[in-house]
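With one protein chain withheld, the remaining protein chains of the complex are depicted in position.
We just call them A, B and C in the order they show up, numbering each chain from 1.
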Amino acid sequence: MTAVTAALDVDALRADFPILGRTVRDGKRLVYLDSGATAQHPVQVIEAERAFLTEHNAAVHRGAHQLAEEATDAYESARARIAAFVGATPGELVFTKNATEGINLIAYAMGNASTAGPEAARFVLGPGDEIVTTEMEHHANLVPWQQLAQRTGATLRWLGVTDDGRLDLSNLDSVVTPRTKVLAFTHQSNVLGTVNPVEPLVARAREVGALVVLDACQSVPHSVVDLRALDVDFAVFSSHKMLGPYGLGVLYGRQELLAAMPPFLTGGSMIEMVEMARSTFAPPPQRFEAGTPMTSQAVALGAAVDYLSAIGMDRVAAHEHLLTVAALDGLAEIPGIRVIGPADGHARGGAVSFVVAGIHPHDVGQVLDDQGIAVRVGHHCAWPLHRRLGVPASVRASFYLYNDLADVDAFLAGVRETKRFFGVA
Amino acid sequence: MTAVTAALDVDALRADFPILGRTVRDGKRLVYLDSGATAQHPVQVIEAERAFLTEHNAAVHRGAHQLAEEATDAYESARARIAAFVGATPGELVFTKNATEGINLIAYAMGNASTAGPEAARFVLGPGDEIVTTEMEHHANLVPWQQLAQRTGATLRWLGVTDDGRLDLSNLDSVVTPRTKVLAFTHQSNVLGTVNPVEPLVARAREVGALVVLDACQSVPHSVVDLRALDVDFAVFSSHKMLGPYGLGVLYGRQELLAAMPPFLTGGSMIEMVEMARSTFAPPPQRFEAGTPMTSQAVALGAAVDYLSAIGMDRVAAHEHLLTVAALDGLAEIPGIRVIGPADGHARGGAVSFVVAGIHPHDVGQVLDDQGIAVRVGHHCAWPLHRRLGVPASVRASFYLYNDLADVDAFLAGVRETKRFFGVA
Amino acid sequence: MQLQQMYQEIILDHYKNPHGRGLRDPFDAESFQVNPTCGDEVTLRVKLDGDQVADVSYDGQGCSISQASTSVLTDLVVGRPLAEALTKFEAFVELMHGRGTVEPDEDVLEDGIAFAGVAKYPARVKCALLGWMAFKDAVARTGGST
Partner (left out) sequence: MQLQQMYQEIILDHYKNPHGRGLRDPFDAESFQVNPTCGDEVTLRVKLDGDQVADVSYDGQGCSISQASTSVLTDLVVGRPLAEALTKFEAFVELMHGRGTVEPDEDVLEDGIAFAGVAKYPARVKCALLGWMAFKDAVARTGGST
């Protein structure tokens, strides 16, 4: 154990996560290395939601009774704390059901701009306009843009990926051009772990007047992220990957952009005036929160960011870095392993994806599972990236604050056992 | 107490809802009459979600490890039980974040049909086509259709409301015509309580080949609803109004329609194949569930329908009917009260909305709140309906299985006290 | 009963006998404001005379709080220098957002101090501010300094 893990006191932390105490597959200790897909939930977060539901629950922003006041306060206080967690103000934060909805919201709002008023003009897309994304995106930051292109006649282009799993910026200026209306890219790859350089991408987007959409799903849960400082126009992340509940995502948008953007989902709570034939809409963030919101989930995510803040995101990042480097170093010693993504700890987060020569990832995952080690296998919703790197699928171990070096050791032993089981040298 | 409430044993039930034990406004017993906005949560439901999160939590439909298997089973078992609860099969049920998203899903999917493949042809809308809704809709079943009309050039029409708060079907055949592509209406009004006659509306829609969208938000939580038997094409309802968690709605669609309908939100888990330039999509229901789903919420709603089923929805409906009639009878005895909506218990549910001569609804709500009685004031997301009935706003008391006659008595006494407070005869 | 704190006599008086109600000509600018949850609305006109607020006239529908606070508004700003009116606007907004912790200055807000109790009910703060927001918006539309 090094000073950093000692500083984080993982043993104490783990006690907050009841599920980590259970066993799987006939009594094996659970080694949960699938936090990149979804994180586990500390009792503090579960308890915050329960307390809200059993003490203060009511419809927010609608009622004039005491419970409604308390519920509204809890909901808006959560929004403020979550905003502060990523360097934003409450008015810049829209609650969605997941990060995927957040990206769709932007794409659909842009699609709606052509039949909305003149203040939405800067969001209008059509033939001749271009949307740029990258070859390392999660499907959530690719398919919505494909669809927007299909609906509007705009063209989809993308930045490539280098053999070592970095974004290929060599042709940035020829891919991102004055025709580019949107540049959408991931902050941190959910497969490779790669942390992308936001600054040159934003700089180029500003030069050509493109809007920047940052997929922060894998960065916000694992590191210090200040969205204002990054100077992006929009960003999304998901509650369930950062100790919060399912069913909640966050869309960040610069105030002036949210104010000018047409609505996406429509219905109750997002209107200003409704007549049978026409409606007008509330200012943001309400304009983008149609229907009864994810009230108790927002309250619980508020508790999750309190929990993370109390630990300190810099310490979380340092801890994960330690585990990642240990995993990478350990894998490097096992013959026949190919890590896809950066091989060392430089500018990368805690997703370690790899293939084992001669054994299909599904089979690797199965043998690991049999030893209690939960990893993810498949293309991790990044199919084009896998194609680019010449592998049909991969095995991914991903770490979070509750993992420790014992987990890494178990994982490495598990990989060795897998090779033994299948008789691969 | 009559035989029916005794049969329901409300006292025992109330013990399942911890919040009902609290006091408000300096020690007053909480009389919660705002279940039409959002219901309270029994411990059984909260506990089911907690158990899932602390024992079986993992990303569903993605992982190959034991937790992922258990989570997927829990999620799909919940889908099956919720489907059975409304007479549907699991493949006909799509999870959304709320009912509002469900209606938007249909509207946007129809909007997308024009750039989707030929199998989506029956969903295409354009100039000359008509969408019909009604004057008593919640904004959630109106504004999305206004927006769809605006985007596609189709025309929005509507059925009117009679003075006593029933749907005006006298001109049904001239409003719903062969030009009608969609007929969207509410099963039960959230303001008036009115239960609409589904049969003649569906019959007329079938005659002209229109799709029927039923807003079942206020019927499914309060009565026996068999969507197959009602023979509608689509229906939506919300978890939080039926003892389940926030952040979850349900869209029902006939299998063949879901199979032909283009996707709405796109991203992970809803695809078949993804390349950089194009994607193909999974069959329903997955096609309509982009991104990480509301996993634990679905599990909890499964527990909520188990809870409701164990009681029996017929008994829930009978109990609410009793309370509603008591409230209507009581209000009829107070001078200056105008109930908007059916004045007797025939074909109506447990939403009782009214105005008090000489006192603005906000002020009525405030005085009731001061006595611990939580009602809703405003237009209840049905602004056009209020305009039609000539009132700017109303006060709504709405009942659920945990309310009893003591609540009704408190409410009636509260209304009398309000008049006294404002010196209105 | 906390209710007396909210429904002060002054408020109920203004509600029953609103001051300055009705839309009048001439005016420099008009603002229409609505409370999207309850449908309360106000249309308010401002007539400036140099840097003086010459008239404020209004019409609308709403609860006792919104009607009374608009009535109080007219008392406070009509015939005063615009700068002073805007100071009162700031003070009233501060009071209403104070959740009952702000001590109102009677010299500035006069009858407006009666709304101190309303500030404890966040759902009603929007009611109390409806007319004031219309005033602020109408002034902005005159091109006057805000």
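Things to note:
FYI, contacts are C-beta pairs under 8 Å (C-beta built on N, C-alpha and C of every residue); 3 or more make two chains touch, one makes a residue touch a chain.
Nothing here was measured: the structure is a model prediction, and the numbers come from that model.
Shown chains touched by the undisplayed chain in the intact complex: A, B.
Across B:Ala64, B:Val182, B:Ala326 or B:Leu412, the residue that sits in touch with the chain not pictured is B:Ala64. Of the listed positions B:Ile271, B:Val377 or B:Val408, the one in contact with the omitted chain in the full complex is B:Ile271. From the options A:Ala140, A:Leu331 or A:Val377, the residue with contact to the unseen chain in the full assembly is A:Val377.
Listed residues A:Arg25, A:Arg228, A:Arg278 or A:Arg416: the one in touch with the omitted chain is A:Arg25. If you put the missing chain back, the residues of subunit B touching it would be 61-64, 68-69, 72-73, 271-273, 282. On the side of subunit A, the interface with the absent chain consists of residues 25-26, 360-363, 366-367, 370, 377-379, 383, 386, 392-393, 421-422, using the contact rule stated above.
As a working rule, only the chains that are shown with their structure count from here on.
Chain pairs B-C and A-C differ in how many C-beta pairs are in contact, and the one with more is B-C. With chains reduced to the mean position of their C-alpha atoms, the one farthest from subunit C is A.
Taking the mean of the C-alpha atoms as each chain's centre, subunit A and subunit B sit 31 Å apart. Taking the mean of the C-alpha atoms as each chain's centre, subunit B and subunit C sit 37 Å apart.
Each chain gets a centre from the mean of its Cα atoms; for subunit A and subunit C, those two points are 45 Å apart.
In subunit C, 37, 121, 124 are the positions where the chain touches two or more neighbouring chains simultaneously.
Chain contacts: subunit A has residues 62-64, 68, 271, 273 touching two or more partner chains.
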